[in-house]
Structures are given as structure tokens and as C-alpha cells.
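Have a look at this one.
The complex is shown incomplete by one protein chain, all other protein chains being positioned as in the whole.
For chain A:
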Amino acid sequence: MNQAQSQPCYHCGLPVADPNEYTATLDEQARSFCCPGCQAVAQAIHGSGLASFYQFRSELNLKPDTEIQKLNFEAYDLPELQKEFVFPADGESENLVQAQLLVEGITCAACVWLIEHRLQTLDGIERVSVNAATERLSIRWHKDKIRMSEILSAVFDIGYKLTPANEDQAQEKRQKEDRLSLMRLGVAGFGMMQVGMVAVALYTGASEQWMIYWRWVSLIIATPVVLFSARPFFNAAIRALRQKHLVMDVPVSIAIGFAYTASIWATLSASGEVYFDSVSMFTFFLLLGRYLEMRARHNNSLGNSKFAQLLPLTATLVRKGTNGESQTTVAQKSLKIGDIVAVGTGESVPCDGVIEDGETLIDESLLTGESSPVKKSVRDSVVAGSVNMESTVKIKVTAIGQQTRLSAIERLVESASLNKPYQIALADKLASYFVGAVLLFSVLIGGFWLWHEPSEALWIVLSVLVVTCPCALSLATPAAHAAALSRLRGAGLLVLNSDCLAALAKVDQVAFDKTGTLTVGKPQVVEYKSLNSLPEEEGLAIIAALEMGSSHPIAAAFQQWQGNKTARDVKNTIGSGVSGTIDTRQYRFGKAEFASETDKVLPAPSSGQWLLLSCESEPVAWVKLDDKLRESAKESVELFRERKMGVELISGDASDTVEKMAQALGINEYRAGCLPDEKLDIIQKHQDKQKVVMMVGDGINDVPVLSGADVSVAMSQATDLAQTRADCILLNADLTILYKAIVFAKRLRKTVKQNLTWALAYNGLALPLAALGYIPPWAAAIGMSLSSLIVVINALRLSRSELTAA
């Protein structure tokens, strides 16, 4: 056992408190674990003959969630629940069904292997596949041979949690879009290569008879490229024209469409020039850029989080019968107003309601953003989606479905994103003038040549259109954006929506959320005061051991001291503290009256949240917990203020800490106790004054305001929902990046302008020459490529530049 002493947990890699407490002999080797959860999971993995998982994995596993061990998997066998996400698979047997499930806990590709192999050994599973990128499991099984709950518990045993991925249209649509654009790209790629080959024959000078043959061949190949691959451009152009504005897709469509039809005419009449190769190549490169952009956008698996997922799928309905109470598990959707439901520890509240019986702490961060739970007792109201932290309560349902506060927030998000101001991209604005000018010019030139030399008119007009092909113009913005996105990601700001870059350059008002944004968001140990000789390290290790199994937010503050000691007989007293035995001594930690076990309470050393540790009823040490400011918060606020930008603190927290924090940071404008809709109101008032607002937040309560701000930034620890709705995610906690990003966005705008100027200058030069009939097709092609290349190279300079605050 000695060699195991210093080893971390075999499963999750966390430090092991007592190497002899949780052990298992696996493959003839003694292994130690940090908790019974890890032990059980590792045993289950070995027990199913999948031990090689531990050699395959490239990342450590997450610690299995022992708190939810008592999950009621049987509930998933309810037919009324299953009809939401289990569908009959098309097969010979009607018992063959399929479902899509979300997997929690996937850390690397080996997890995929583990889950798939575990499930494949079960009888009755037809097919199973896990996608690590989207964290989705798709499975087919015979429902007469195996039950849903057995599948879920088999996966739970090896350390992963499955939840049904219902409301899946968005994901399905995304997959369809993904596949379709890959097909379009594939066709354009094949077509480009084939037509290019044929074009060599044409350019090197084929004889008359062969020329017609080669033209027909390239016509056949280019047709699917134009009709299938280039379709998104045509669709977007038509949509824009219907709404009566011109976007980049309009000249692109005109160039592709006109060059293609003119080339068909040339093929049929054996005259003029054909441009099938240019058309295919142009389509391919534009599609390639769009495909890469889309892939990056789809790759973050956040896109599928929804408000509805905050609610549990089932609820425990309490029925009062003649012979006492009975509890049954029902689908959450079948609840009715007036029903009584029981909500256990760690469960989310399924509906809005009033507490009928019991007392508990409720995490209401979805309304306030505050992570510390609120005490609730009989007749207090609770909100759907909030989490019960301490003890089971019975709740009378007052609102369900669309009437809940949660749906109200959801509707707020929808309306906020509809009203979101949209900064029109510079290129699109230019495009409207450009297209108008080119079209007018072409008509004039066509008219002139019709009068002067009718047989040449069509070909001159065509060469005008090809030469002015908006290749460089349409690449000018996307190329610069792509370079900027990769640069910003390198600096720690992941931009999910590249449209926000235009707004980012104009930001003049910044609004911060408090908890989790300017602060770390979790209570931290800020001060330790020993009352006897117990050293700080040891005292904190004792507390860490006491708090080890607790899900209370306070417990997390001591996580870093875990591992040196273990406590036995740990008891959690709701709302007061914990007690336990370490090395034969009885320790208590929590509120002063709880820890000292007397009425004569020791006064706390100063204001703030002080907790007391006692040993055998003797006070030992005071520990102060507080939410710490992020290190970069002050510097970041100063940067904004120096540049005369408005900085504002908008918090859902009602306490006076908001004011203190605002003063400490030098923020003059602050609002406390704001509900989600009030936050949105504040932002919209600024927007009415023509200000461009950046909002930085993290909680579910920030989601509406994030959707409404011109630029929204979510912290990396933010809830999935907030990240989905934000334009950017701040990957590291460095808030000064925000200011640097604004400076960078201004530089980006400059680069885009340079690119556009160049593209226009090139077109302006080439147009008169083409109009006079001086430009042969090969020169037009070279000019087109060169001008595009210059635009791309200029954009690439951005990805190499430094992010500075100047």
C-alpha cells in the first residue's frame, strides 16, 4: 500500500485522502480512489472487460457525480415521457426504437470507445454511436429486450450521465446544413478540377471541331456546379432583392449567372468565349470560405442548450389519499396547477409554486445571478428552474409551462434578439453602390456597342462583368474577419458571431454584471484567523475534509486543501454547518453559534461572512469567505474610463456590496437588484441614445440582456445558455482583453477599408479597358486572381499583429 500513498485517484486524478479507504484490485494491482463514486465506476469499467480504456484515454475523467446517484432512472420508462424523444426506427420490428441522448462527462475520444463498447455488450441494443464533438449518443434498441432505464444506468455505472436530447430540430437542421454544404463544396471541387483540365485544352488552342467538343464537355460539368453548388448565392440574392436591398451575394449571383448563360450561348452558337472554368473556380473558393466559417461556428457544442433543459423531465407528484400520502413519478409536462410536488435535494424545481411544507435553501441564480442560495420556508414562492440545495420540500404548483417566470425570461430573450441593433457591414453598404454602378455601366456600354458594332456587344458586356467580377470585393471583408477571429481567439476572446466585429469597433458604453463577471463568482477564503496555535494549512485541511462530500457552494472554496485529511461520521446540518471526526477528535465548522455549541456566541472579528471552526467545542479558528474581485477588473475598468467610455455595473444582487464594489472600481453608474427585464431596459435606454453597448455577463439572468446588447460577451464559466446567446466568449479571465479587442476591431475596420479601396480601384481601372474591348479573357482571369490575392495577404497581416491597448 505504501507505493499507492502518493498516487492520485486512479479514475479522476484528484488527490486521495486515505489510500486505504477506497481501494480495488484491478488487473492484479491495488488502486486507490478518492471517493466511492470513482471506485464503483472503475470497478464497473473493469468488470465489463473494458479496462483498456485507461490506456486509451488522453484526458483524465471527471469525478462522477455521487450526489445524484439516487437518480430515478425508472422514470424514463414512462411511456408519456418517452414519446418526447424515443421514436420508432424504420425496421421490420415495431419494437425497434431509436433515440438521441446528450452525454455528460465526455473528456476525450476514449470515452466514446468506452460508452459504445459498454452498450454493445448489452442484449437488445441494435446500434450505438457517440459523437464526441456534439456530445451526442444515438442509439437503436429493441424495447422488448431492454428497458430505457437499464441503458441509462449501464452508462451511469461507467461514469457518464445521459439526458434525452429532445427539442432537437435545431440540431437536426444544423446537421442537414452541414452535410448539404459539404456536398455543394464537393461538387464544386470536382467540377472545378474537371473544367480546369478541359480549359487547358481550350486555351492552348484547340481546332474548331475540338473546340466545340470541349465546350460541350465543360458545359456538362459546370452545370451542376452552377445549379447545385452556387444555389446558396442565388437564394440569398433573391431574398435580399425581395427586401429591396443589395448585398454582396447580388453581384456574385449576377457574375455567376450571366457568365454561365453567356457561355451556354457561346457554346450553342460556336462564337465568343466560354467562362465555365472561371465560374466553377469562383464558386468553389467562395463556398470553401463559407464552409470553413460555418464549421467553426457549428463546432462548439453549445448551440443546443435551451431554457427547457433547466427543467427536470419528471416530477414527484404527492397525492393525499384516505390512507396517507403517496408519491408517484410523473412527467413534468403533465403537472397541473394546484398539484403538490415533492422536490428533493439537488433537484430542480419543475414549476412555479409556493412551498407547502418544509424549509430549504434554494439557488435562484437564474433570476439574480447570485450563487449563494436563498432561504425559503412555507408560503414562500419558488421559481421553475431554480435548484433545491438542502432538503426536500413540498410545493403547490401555481404556474406551469408558458406561464412560468422561466418562459417569461425566454420570451424576453426572443424579443431582445429581434430588437438587437444590426450594424450593416461596410462591404454590403458598398456593394449596393457598386452593383448599381456596374449594372448601369454595363447597360450603357452594351447600348453603345449595339449601336457601334452589334456583333461584339454581348462579348464586351460579358468581359466587363467578368473583369469587374466582385471576387476581391466579396473577399475583402470575410478574409479580414477570418484573420481577426483567429487573432482574437489566440488572445482569449472567442468570437462566435463575426457580425459583431463591426459593432465592436463602435462600442462606447460597457456594462458589467457583478457576480461571476467582475468577481470570481464563488466564495473564496480571504482571511484565516487562528484562535490557538493551529497553523493555517492544517486548519483549512480539516475544514476541507469536513466539507468534502458537500454540494454547498461554500465547500468548493476549500477544494484546494482537500487530500491530506479524511473525516468520518460527517454530518450536515442545514443552514448551520458540518461536523465530523478527524483523528479521534470531533470538529464542527459553520456559523458561530453552531460551531461553539453554546448560546454565548463569540463576536466575529469584523464584518463579512465569518465562519468558525471548533474542536471538541473549543473555538479554533475564524475563516472569512468572500467573493474576490478578478485581478484584471480594476485595470480593465480604468482602460475604459481613460478612453471616455461609459462603464456601468448592473447586478441582480440586492446587497450593498454592489455599491462598495462600484466605488472600489471607480464606476459611477451602478444598479443593484435588477431583474432580467430591468437589465434589458437599462441597455435599451442607452441604445435609444444612439450608444453602442457592450454587455459582459455570465448567468442565466443575463441571457436577455446579452441577447439585446450590440456586442455581448459571456465569461468562460458562464452557463451554457448565456454562452449560446453571446456574441463572444472570454476564454481566460482577463477582462483587459475586452478593451484591446475594441482597439483591434478598429484596426480591423481600417484593414477592411483598405481592402475595399483596393478592390474598387482595381475594378475602376479594369472597367474602362474592358469596355473598350482591350482585355482578353486570360488577362481578365489573371487580374481577378491577383486582386484577390492582394486582398487576402493584406488581411493576413491582422492575424500576426499584437493586441494592444493603445
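Keep this in mind: a contact is a pair of C-beta atoms (placed from the backbone, for glycine too) under 8 Å apart; a residue touches a chain by one contact, two chains touch by 3 or more; residues count from 1.
The rule we apply is simple: contacts and distances are computed from a predicted model.
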Study note, to complete from the structure: Looking only at "Cbb3-type cytochrome oxidase assembly protein CcoS", "Biotin-dependent carboxyltransferase family protein", "Tripartite tricarboxylate transporter permease" or "Anti-sigma factor antagonist", the name UniProt gives the absent chain is "Cbb3-type cytochrome oxidase assembly protein CcoS"
**Study point:** Per the touch definition above, residue among A:W113, A:W265 or A:Y528 touching the missing chain
**Key:** A:W113
Check your understanding: Which listed residue, A:L60, A:A132, A:A491 or A:L796, touches the chain dropped from view?
Key -> A:A132
Review point. Which of these, A:F56, A:F73, A:F258 or A:F441, touches the one chain of the complex that we don't see?
Key: A:F56
**Study point:** Contacts of chain A with the absent chain, listed as residue ranges
**Key:** 26-28, 43, 46-52, 55-56, 108-110, 112-113, 117, 121, 129-134, 175, 178-179, 182-183, 186-187, 190, 194, 210, 213, 217, 220-221
